[in-house]
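First the structure, which I've put down as structure tokens, then a few questions once you've had a look.
Of the protein chains in this complex, all but one are displayed in their positions.
And then subunit A:
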Amino acid sequence: MAAQGTHEVQPLADLESHSDRAWNLAWNPKHPLIASCSADKTVRLSSYASSSGNTLAPKTVRAVAWSPSGKTLATASFDSNVGIWEQEQDEDEDDEDGDVDMTGQKGLGNGEWECIGTLEGHETECKSVAYSSTGTLLASCSRDKSVWIWEVQPDAEFECMGVLLEHSQDVKCVAWHPHEEILASGSYDDTIKLYVDDPSDDWYCFTTLKGHESTVWSIAWSPCGRYLASASDDKTVRIWAYAAAASDGGADSKNKVLQVKPPSVISSSQGDGRWVQVAVLDSHERSVYSVSWGKGNNGSGLGWLASAGGDGTIRVWDVQESEDSSIALNPKLIASYPEAHGVFDVNCVSWNPRAGMEDVFATAADDGSVKIWRINPSKEAGSD
């Protein structure tokens, strides 16, 4: 089944990266850089426009996230702090060191990366960190069962906006909605919780998604913002959506057609719909550690969902809305690549968010390496 997908996975590069397991990686949204973090206590920045690389050396960092501007990197560290890193401005910014990439945007140059701030507050290891779509909010989560929300202010100042103690166990991952200020978190307690900001300025959990039978390791919103995918220790990837009765045909309660509506901050506080599971993918043979939802370059559809985990196989699914009016989705497996990192668990998979590179993704694994891959239409498939 592996080779018969409509697409194939082509390995592009193997970055020499780390000497111990690589936990997480993040593509810079504006510049040709990848940040990867590892148990070898380094964070490496690898450039794919030039052959340079940079190393930061904080403590063991479990997760990294770029701000939407691409200028700031947040690191979630095992010493319970969140580090904020920016590049020192080079005095001569206009010499050949700054790469100019294909979109004509000035590259980041070769300045040293330094830690311009530390967010303290968590009591134990920080597991994940994420910037909101506008870059004004930063969320972090930790083994101490809490999710913290910080507001980014000028001059590397961060103000704590909320501490959410809703989970009953470690929180493993956080992810912001691509347009709205809605935060999702996944936890060892098998649930996913969604949070929104009440106008009286208090963050609270407005719904809990139950259904996974074990720890939720990773969550990813679809690029359109209507769906949320989650990867779990129970070997499944599930997709969730907010559905409410369709607004037409109002009075007939027997024929309530559920329609997926995009979650908005308003509907989250007072909507009459509910969050439901719309798909369960159970092809993985072991725990799934990471999901990532990219736009894909099919043109139509909801994008490409990539998942990877303990069974070492990368799987890519094409997600389309169904043609009849049911809200269930039936993602098709379009490509898979077994033993992507040999016998090692794959800890993270992530699509390149930059325009023109939607078919490229990267994986980080326990062998310490970060590999880059591309999805190509399969040669055996018919016209696509």
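The rule is simple: a contact is a pair of C-beta atoms (placed from the backbone, for glycine too) under 8 Å apart; a residue touches a chain by one contact, two chains touch by 3 or more; residues count from 1.
Assume contacts and distances are computed from a predicted model.
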item	value
Chain not displayed: protein name in its UniProt record ("Trafficking protein particle complex subunit 10", "DNA polymerase delta subunit 3", "Essential protein Yae1 N-terminal domain-containing protein" or "Protein VACUOLELESS1")	"Essential protein Yae1 N-terminal domain-containing protein"
Residue in contact with the excluded chain [from A:A74, A:L164, A:I219 or A:L329]	A:L164
Residue of A:Q153, A:Q169 or A:S326 in touch with the missing chain, whole complex considered	A:Q153
Listed residues A:T118, A:T136 or A:Q320, member touching the removed chain	A:T118
Those residues of subunit A which, in the complete complex, touch the missing chain	59, 79, 117-121, 123, 146, 148, 153, 156-166, 201-202
